[in-house]
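Every protein chain of the complex appears in place save one, which is left out.
Going in written order, the chains are labelled A and B, and every chain counts its residues from 1.
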Amino acid sequence: MAVYKRTYKQYEGELTPGWSRFLILPRFSYARLFQSKFLLMFLAICCIYPIGAAAFIYIAHNLSFLQALNVPAGNFLQVNEKFFVYYCNFQATMAFLLTAIVGPSLVSPDVTNNAMPLYLSRPFTRTEYVLGRMTVLMYLIAWISWIPGLILFGIQGNMAGWDWTKDHLWIAWGVFAGMFAWSVILALIALAISAWVRWKIAAGGAILAVFFVGAGFGAVINNVMRTKNGSLIDLTQMMATAWGQLLRYDSGNSISALQAWASLAIASAICLWLLSKKVRAFEVVK
Amino acid sequence: MNKKMHWGLWWAQIRSVIRLEMRKTFFAKRGLWVYLLALMPVVLFFADSANVLRDRDRRAELETTHPAKAEALRSIETGMTKDQVVAKVGEPYGQTTFTFTRRNESHSRTVYRYTDGANDYVFTFRDDELAQIRTNELRTIANDSLIFATVFQFFFLRLAIFFGCVGIFTNLFRGELLDKSLHFYLLAPIRREVLLVGKYLAGLIATTVIFTTSTALQILAMGWHLTGPSMTEFLRGPGWGQIGAYLGVTALACLGYGSVFLAAGLLFRNPIIPAAVVLLWESANPFLPAALKKISVIFYLQSMCPVVAKPADMPALAALLLSSAEATPAVWAIGGLIVVTLAVLALAARQARALEINYSAD
Partner (left out) sequence: MIASPETTNQGAAAPPPIERSLVVFDNVSRFYGEVLGVNRVTLAIPPGITSLVGPNGSGKTTLMNLMTGLVRPTRGDIKVRGVATDDPERLFRIVGYSTQFDSFPKGLTGFDFVYSFLRLFGDSHADCEARAWKAIERVNLAEPAKRRVAGYSKGMRQRIKLAQAIAHDPQVLVLDEPLNGLDPLVRAETIALFREFAAAGKHVIMSTHILHEVDMISDQVILLANGYVVAEGEISGVRSEISEQPIQVQVRCDRPSAMAARVFATDHVVEVKLHTDGGGLLIKTRDADKFYRLLNHIALEGISIESVTPADDNANSIYEYLIGGEEATR
């Protein structure tokens, strides 16, 4: 019989704060994601519109620049709520495409490879897991949506003066709240689909299908039933209505803002319910 | 003698592959979403028919309790006040009013509802001024044909069948690679081309059965609210032709999209990317030059639809997608589609011959 010295000791150093443990998941996810050249290229492309928008703001406040080029400025160069609505619409589309690229790899590998018990058998709750995975996507979306949006507002405010900024702070709030809400919706849908669809490839297709089929079927319901309520399943229209309310802009949709927010809240609740079914520390094998 | 024997063997092998795949496609839990996609418009049309039947009874009842002449109702114009409208056509059978505040000012919106027994009229007043007139006409076969054409071309062909075929056909090879079960087929004494044909036919049978059944049920659901004489008149006229055309277009859609996505599953590690490209290409079809338009499945399919859709209440872009199909003789359309399908399958067969098993890379 051999006798070995007991050299193992429990860690006795300082522990990281409990509230920040969920950030471990994004840290490792980004290490993996940023190895993809395609993703890096896509993120670079997402910066084109904000840079163009910044140039637009500059030109709008420097009409002498256009006059020097003999270009008639006219009234079209206005930086108002419509400008920010266009910005939100465009970057929201890019955020949707980013979700289709990144979303499938968030939860499905853990479910497929039985890694869920490995996470949840540690002092790590399901909520922290979901929060950690959501952070991966929301952080990326933030960098292509409300962060550049607020920077644009800052540039406009700086050029237009303090009075303009004071009177239009609601635009900044609208951009932040609208894009944040969109990132939450996208993240929840991506996570729910990624948890239920085992293959990453199929999950990517399912994310596309949820939005396209939802929009298409919503339009079809409206056309057949001669109603406007079909639009309630078109999440992109609902978000556009919500932005219309936040940015005080008539989106042209006949659904009220309250209905739109309610529809988005129900979609989020469904996603959370679906996630609760799959994010478990055990697996039932039939 | 040898070739005859080979054909016999190949046909037996194709049948075996189809048998194996049917179990996985038709009866698998992971395929339930395709059934859902196919059933969605059926449920919608049934709900609509039930609504129309209920509405018809309601309007007939209201005609006796709240009579209003059709000419009087048609003479109402925007800008009139509530009193002017009531003076012309009487009290409405239904009325809703709500007030709201916008920018510290109080406003009201009132809705008056009338019927002439056949059509419904909805007058919306903003602060006592008639702002909007909406008419819900009694449904006729002509209306129904247009509505069906819109739903079929906008949703069913472009989205339901499209995504259904993406799911089923990309699964045939790429799904097997992800499941690490494709090697069982490659370890059987079967030519790769024969295997490809077997899998393609299996997918085609599954999608054709699911989606043509859906088309037939949609037509049944749509026609459910029609009276006997209307239905008989429709069937004696263009009815059977239109039904046959829709079923044929559905089957051809499965044929065309199936080959594209089978090839995508073989050629690409992530076939969703080419599927997204195909979706965008098909959506851009109205804007393409004539020669490029022909390199798409939807071009031929839309040209074979018996009724040109005229969508009401649809976004402008969607309307553009539906109205741009050029009329092409059916023979050319079917021939073109078959040529596109065979070309794509030939490309897929080349890739299947070169297929190797390296699951870790996939």
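The rule we apply is simple: a residue touches a chain if its C-beta (ideal position, glycine included) is under 8 Å from a C-beta of that chain, and two chains touch if they have at least 3 such contacts.
Since this is a predicted model, take the numbers as computed values, not measurements.
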Identified contact with the non-displayed chain, of B:W240, B:F287, B:W332 or B:Y359: B:Y359
Touch with the omitted chain, as defined above, among B:V17, B:V52 or B:I161: B:V17
From B:H66, B:K82, B:R109 or B:R191, residue that would touch the chain that is not displayed: B:R191
Those residues of subunit B which, in the complete complex, touch the missing chain: 1-2, 5-6, 8-9, 12-13, 16-17, 19-20, 23-24, 27-28, 30, 176, 179-181, 183-192, 356-359, 361
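The rule we apply is simple: only the chains that are shown with their structure count from here on.
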Touching residues on subunit B, where the partner in the complex is subunit A: 37, 40-41, 44-45, 47-48, 51, 136, 147, 150-151, 154-155, 158-160, 163, 166-167, 170, 174-175, 178, 270-272, 275-276, 279, 311-315, 318
Sites on subunit A touched by subunit B in the complex: 100, 199-202, 204-205, 208-209, 212-213, 216-217, 219-226
